[in-house]
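Here's a structure for you.
A single protein chain has been removed from this complex, and every other one stays in its place.
Let's look at chain A:
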């Protein structure tokens, strides 16, 4: 067992801790960016002027009328930018564009004394546009050859040859839409110049360092003249990994130009129309199976809808290609991937980061092929699981492959899968209008950033003379409980009570050069760094305590605020006393911690290596009920067994599993992004740009019964206190809901049929699928229950 993963007796990690800010959340005292901005009564409010074209050249901007609006202080345009007019790192995201590339893109920004004056000012800005042709859909982009970034191919074996000799070959087209993050707190920042001339930015960002860098390059300042702080976010889900940078830069530029604090807080419509979303994908595929249901070959061509700029689309695509296999051994693979350039928001990171789209493809294939292959879908999936010793298509050994089988068996037993499947069959036989189904799907998800350099983190730990502890690390808190875990890690590493440790907000002037809190790696990376800092201090304190106890420092033990030594039975010290003694002996009581993930390598050219530290595993069994009249459905029960290693914080981890699951179910079955793809004046406009038109799961989508079990004896060697990442993998457990819908739909028709489902699988999509299933049945048998369908055919 590695020193990093070894968990001491009496560890504070592993205990059931509520969220460290729970008391502040429930009493409304927790501060978010715009709450802090509200207290700045001298702040100006920024408001965007949004373009009403999907693609157009900006030929003139006239601001006189806006400046005449009462309360308007300034209009920010490209000419105000002293540095680089770009909000990204690839040079393709002009902050003040001369050519707008999506409907709703901000052309310029108005600063007003109030939100109302800024809004009225923005309405008064006159912009001339010269409309240009636009590309709105993936088929349009593919036809036009509109792509951006690198074209990647992952290859193993000989897929063509394997398909030629396969017993069964299926072809299909799998298309999936994107997803809006809909973090409850919209994008927000507050910027002001402090007394030293430094630009201070309070921002809702998952990546404070990159926000700092973008603000600096837009303002033409070095990084040491910009400080970014994040207290907490009202949700991020990847939507605040890249998108906040340009917005923070606008606020900072406004402050630089006016000398006033500037508050920028998008309203929901602005947030929906201006910021990126999960990528939709278009994937034609061919899959071959042998006579025993083993998949022998897969060919697929992935096209991701990147929107107007490259953003994070290349790494998203990489992750999709790396998760095409999900939990399955596919001996022959040939999959290519590319990013389409369309006139939409710049699609970006979203929980799972391409992984869900990759997994979608293989789960869709297995779900469609099971019935024609004559297999129960659960059995088809199990039969294709990786076995120990096998490697992924990109060459990484699948460590702990047996764990997938163990989780699967446990889930089937815990959920009463066989018994309930039989009950459902009996129910369906007697129920012409309502069908139920129970489906089970697995997840294997790689943890680490594909780019090796991002897998590092820093922390700063301060111990004060009274023995109280203050920690700071480079990760951000967006609700996922990272700060709670970091407090538990620090208390464990220092051997003190949890109540002794306080955590302060993430700031770029405390811990520099951090990575995004993303890719589920927050606890792995920052936990490693916090633990490292604490251990440096603890080692120094052990020297002091050894002297006080008359023991060798290596025999000193810290636990629960008490310091003891092996073999010394008559004496123990309080942590405070050791700290105080250390101070008097001039021993340093603070430390900067650092962590880098070992053992990663990746060659993006050959598409080969071991990009992931480890895999997280899980499985879910979902039962749904479908109304044959409307296609409406309910999720009756969900059982999950998920592997988080040895949990750092079980309440937090279960919350991540459940929340990720419901968010995934939202993407798969409910959330429906629609753009205007007509040739009319509104072409390119996002039609679902509000909470009343973009529906996310509410209480009515919560599974009636929801049982989550963390897989036990799951110690992960080489990760902080034996834990595993949890943020993203559970989202993909929601495929069980979509597959249950597929099976319920199939139950309306004859057995053995391939059932296609549109995405998102809304009640309407379910209805059309079951309509088709019923239509495929023997007409005489279904007449009584199916009159409406005949009516449609006749009417």
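In this section, contacts are C-beta pairs under 8 Å (C-beta built on N, C-alpha and C of every residue); 3 or more make two chains touch, one makes a residue touch a chain; residues count from 1.
The criterion applied here is as follows: contacts and distances are computed from a predicted model.
Novice: Which one, "Xanthine dehydrogenase small subunit", "ABC transporter permease", "Acyl carrier protein" or "NADH-quinone oxidoreductase subunit I", is the UniProt name for the chain you do not see?
Specialist: Matching "Xanthine dehydrogenase small subunit", "ABC transporter permease", "Acyl carrier protein" or "NADH-quinone oxidoreductase subunit I" to the record, the invisible chain is "Xanthine dehydrogenase small subunit".
Novice: Out of A:2, A:59, A:224 or A:267, point to the residue that touches the absent chain in the complete complex.
Specialist: A:267
Novice: Of A:363, A:658 or A:739, which residue touches the hidden chain?
Specialist: Only one listed residue reaches the unshown chain, and that is A:658.
Novice: Considering the complete complex, identify which of A:151, A:571, A:601 or A:674 is in touch with the unshown chain.
Specialist: Only one of A:151, A:571, A:601 or A:674 touches the chain omitted from view, namely A:674.
Novice: Where the complex has a chain not shown, which of A:92, A:116 or A:497 is the residue touching it?
Specialist: Once the missing chain is taken into account, the touching residue is A:116.
Novice: Check the options A:19, A:260 or A:368 and report the residue that touches the missing chain.
Specialist: A:19
Novice: Kindly note down the residues of chain A that lie in touch with the hidden chain.
Specialist: Within chain A, the residues touching the omitted chain are 18-19, 21-32, 34-35, 38-39, 114, 116, 119, 123, 181-186, 232-235, 237, 267-269, 433, 478-481, 629-630, 632, 634, 651-652, 654-655, 658-663, 670, 672, 674, 687-688, 690-693, 695-704, 706, 762-764, 767-768, 771, 784, 787-788, 791-792, 794-795.
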